[in-house]
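Of the protein chains in this complex, one is absent; all others appear in place.
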Amino acid sequence: MNTVWALANVVVLEMVRRKDFYVLFILTVLLTGTAGSVNLFNDRSIVRYLKEICLLLIWVSGLVIAITCTARQIPAEREHRTIFPLLAKPVTRAQFLLGKFLGCWLATGLALALFYLFFGLVSASREHSWPVANYLQAGWLHWMMLGIVIAFTLLGSIVFAAPSSNGTICFVCSAGMLLLGRHLNKVALSLAEPLQSLLYGLYFVLPHLELFDVRDLIIHNWELIPWGVVALATLYAAAYAAFFLFAAWLIFRRRALN
Amino acid sequence: MPPALPIALALAIALAAGGRLLLWQQAGVQDTGSVFALLLGESRRAFADQVFLKADAYFHQGYYPSVFDLALPDGKTHMAKETEGHDHDDHSHTPSEREYRDWLERFGSHFYPAEHRHMEKFGDAREILPWLRLSAELDPHRVDTYTVAAYWLRERLNKVNDAEAFLRDGLRANPGSYEILFELGRLYAENNRDVPRARAVLELAIEKWLRQEAGKPNPDELAYGHILAQLAALEERTGNLPQAINHFTRLKRVSPAPDTVQKRIEELQTKLSRP
Partner (left out) sequence: METTLSIENLRVEYRSRDLGESTKVAVRALNLRVGQGEVFGFLGPNGAGKTSTMNVLLGFVPPTSGTARIFGVDVREPIARQRIGYLPEQTYYYKFLTAEELLRFYAGIFQIPKAETEQRIDAVLKLVELDHARKRQIKTYSKGMQQRAGLAQALINNPDLLILDEPTSGLDPIGRMKVREIIQRLKSEGKTVFFSSHELGEVETVCDRVAILHQGELKTEGRVSDLLREHSANLEQIFLNLIGFTSQP
């Protein structure tokens, strides 16, 4: 476990010292600020559209950070050849993958914490309330979802050689699932039979990232989700992340490095 | 990968997908061939429609059945109908009645507004305004945007001046719109109590309606009736009974309930005959 932590620590340090994460954060702040400065019928207490825009930016940034950070890990290790001195030490391939996963996930979590803090400030500035538990749920579920995305991207970075194509593929898959996942069953029901069962099967098999998207509940101040449901969703995310990591390990463990 | 690239990609995907779903809804599923042509040619309008739907979703506290859940046959939103004073009985999607297709759908219903709710506090109505403003920016020719926004502004938020200004914006972009003129007339009549202006605007609305709709095979008689009723009530209030009777008589021809209108006419006639 120490080995995994050591590996994760380097990934987090990398994110903290690279610039692209700050760029996204500043962009989010600027765009939210711009949206907030628009005069809407002389009413300064309108807030939900601002929450919506801010959360959309956070979701896009979260995906970008998680995917770009993860997609470059293994290709960079190989390109700079650091994977050689590393794996020449008593590190198993499983530890290597786990360390990379944990690092990307923690780094993304740090970024999310900052983003959600900003979101809290934005909404409190107009609503004058701090529904901390609701924000914690939203941030937590968001982070869990990115865990699935990170594991999937890590798998992709072993399967596809070029980090940019892997990043694009992962981005399109994640965005597609977020937008359509909830409706796949209804689409399936509208199809003719062999396709219907196929799509309905896929609907059960694919990871439903959109479950973790509770933005609308936050924007419109709905009640808390039952904590038991949040726990189940966490288990759901953990199962998919574990599955993708396992698949990555199966491919990577016998892969020749040269 | 530079970070700007995925962001642009994400926004493009999100907007394109949103627009596409919407068009799918409007085009009807049998008509998917024209969807893409529409998307390319008039994407701006499609986005405006999307934004308008967003306002409707806001009215329902984020609850909005997707195109996959139900196809609204008249393409009109629930919120727009709300402003026309429909009753609330058709809300069939309360959770107790709702049937889930599978366990995933049931589980998933915890994570988004899955229950039909309206804005609880009147003040919350202000939250839909940004989307209506954006809708107007994207498609200034979408008349609903102005009338719906004006309704909320003056009825719920007590912002008559802002409502008037927005309607005037709408009128500049759509000089012939009897719907906007009607809303404006209503505003002058009900909120400002400015009878001469209200009369002038409503009469202009009638004129526009006659010019645009009267010749059509299926004229928008509902709107015509609304304008006439408003105008008749205005004349009645100011004691101009013959003119009121005149308007009611025209209303009777298009009204779904001509008997009720006839009764009103008779009431006015007796009032008139009594010195």
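A few points about this structure:
Read from first to last, the chains carry the letters A and B; within each, the first residue is number 1.
Methods note: contacts are C-beta pairs under 8 Å (C-beta built on N, C-alpha and C of every residue); 3 or more make two chains touch, one makes a residue touch a chain.
Values in this document were obtained by computation on a predicted structure and should not be read as measured data.
Here is the thing to keep in mind: the chain we left out touches A in the whole complex.
From the set A:Val132, A:Ala192, A:Val205 or A:Ala256, the residue in touch with the chain omitted from the display is A:Ala256, counting the whole complex. Considering A:Pro90, A:Pro194 or A:Gly228, the position touching the chain not shown turns out to be A:Pro90 (whole complex). Residues 2-3, 5-7, 9-10, 13-14, 17-18, 80-82, 84-92, 254, 256-258 are the ones on chain A that touch the missing chain.
We take it that only the chains that are shown with their structure count from here on.
Centroids built from CA atoms put chain B at 38 Å from chain A.
By the touch rule above, chain A contacts chain B in their complex via residues 20, 23-24, 27, 38, 40-43, 45-49, 56, 60-61, 63-64, 67-68, 71, 141, 163-164, 167-168, 171-172, 175-176, 179-180, 182-183, 185-187, 189-190, 203-204, 208, 210-214, 216-217, 219-222, 225-226, 229, 232-233. Chain B makes touch with chain A in their complex at residues 1-3, 6-7, 9-11, 13-14, 17-18, 29, 57-58, 61-62, 66, 68-69, 101-102, 104-105, 107-108, 110-113, 123, 126-127, 129-131, 133, 153, 157, 159, 162, 166.
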